[in-house]
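Take a look at chain A:
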Amino acid sequence: MPILELQGVTKTFGGLTAVNELSFEVQKGDILGLIGPNGAGKTTVFNLITRHLNCTGGKVIFQGHDITNVRMDKIISFGIARTFQGSRIFRNLTVLEAMLTACYSKRKTGLILDLLNSARAKNEMQQHTEHAIEILKFIGLEERKNDQAGNLPYAHQSLVGIGMALVAEPQLLLLDEPIAGMNPQETLETMELIRKINGRGITVLLVEHNMTAVMGVCNRIVVMNYGEKIVEGTPGEIMEHPAVIDAYLGSGFDARAS
Partner candidate 1 sequence: MTDRRLRNTWITWIIAIALLALLPIILGGSYILHLLIISCIWIILAQGLNIILGYTGLLSLGQGGMFGIGAYVSALLAVKLGWSFWITMPLATTATALLGFIIGYPVLRTRGIYFAMVTLGLGVILSEIFNNWIGVTRGPMGIGDIPYPTPINLGFTSIAFDSKITYYYLVLAALILVMVVTYRIAKTTLGRALIAIKEDEVLAGTFGIFPPKFKIIAFTVCSAFSGLAGCLYAHYITFISPESFGVMASIDALVIVVVGSAGMVLGPALGTIILILVPEALRFASEYRMLVYAVILGVVIMYMPQGLGCSIGRLASKIVSGRRVANAYIGTSGSNQNLRGANGS
Partner candidate 2 sequence: MQELINGLVSGSIYVLFATGLTIVLGILDIPNFVHGETFMIGAFTAFFLVAGLGVHFILATIIAMLIVAVIGVVVEKISFKPLRGAPHVTLLISAIAMMLFLENLASLLWGNYNRTIDSPYTKQVVSFLGSTVSSQRLLVVLMAVLLIIALQLFIKKTKLGMAIRAMGQNPEVTQLMGVSIDRLTSFIFALSAALSAVAGSFLGSLFTLNPHMGLEPLLKGVVILVLGGMGSIVGAIVGGLGLGLVESYTAQYLTSAFKNSVAFLILIIILVIKPTGLFGQGGDQH
């Protein structure tokens, strides 16, 4: 059974169709790349899955649950976490505080017990801190834990975004252009990180413009153009596919693609 399934998902803004009858499946353990020229509707698909936008039509099924109409803040407790383009993070918090904030959905103690400083709440806080430190080690930012997140170099901010998603212990992780703005060295490290994340048993859905990274890290790829799926297959199949070459060359995709 697929972990995530999109069934004829459609999104229109006014008269404009951003996503049209899109269907694809993500299998457990996949690193699935979602690619396409600018404006193809990739980020919109993310926003539809995580309920930042309402679907105009179609269904999103996650592990057998229909999550098409679930409230946005409930998505994380289903086991879906995401990052945003341009490393949207809590800029004025320290890295550790940002990570602890992202632990919110793991919380089992009620707000009142927490306020009363109960032993259980203290215990849980301790656990969360340890967990956050563990994730920070995993993404290689442990030494930066007390720095203000917004003051970190760009590549590190992107990692904080990924780290925040990881502390919530998702089963499916949606990464929206995690590599944008990184130098080649950082790109390689982040690709490795994505593989390591996948190695922890987390399924990854990746939107990325850097073709080398996508081809190198994904085991399957869905190509979109004008809000529709044009091809789906392994990186090898995708690279050879005439429709893909057409879509990219036709829309003036930059030289990075080749």
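One rule holds for everything that comes next: a residue touches a chain if its C-beta (ideal position, glycine included) is under 8 Å from a C-beta of that chain, and two chains touch if they have at least 3 such contacts; residues count from 1.
The set was built so that all candidates are chains of the complex that A comes from, given by their letters.
Remember, predicted model here, so these are calculated numbers, not experimental data.
J.: Touching chain A in this complex is which of 1 or 2?
T.: 1
J.: For chain A, which residues count as touching candidate 1 in their complex?
T.: 50, 52, 71-77, 81-82, 84, 88-94, 97, 100-102, 104-105, 107, 109, 111, 114-117, 121, 143, 146-148, 164, 168
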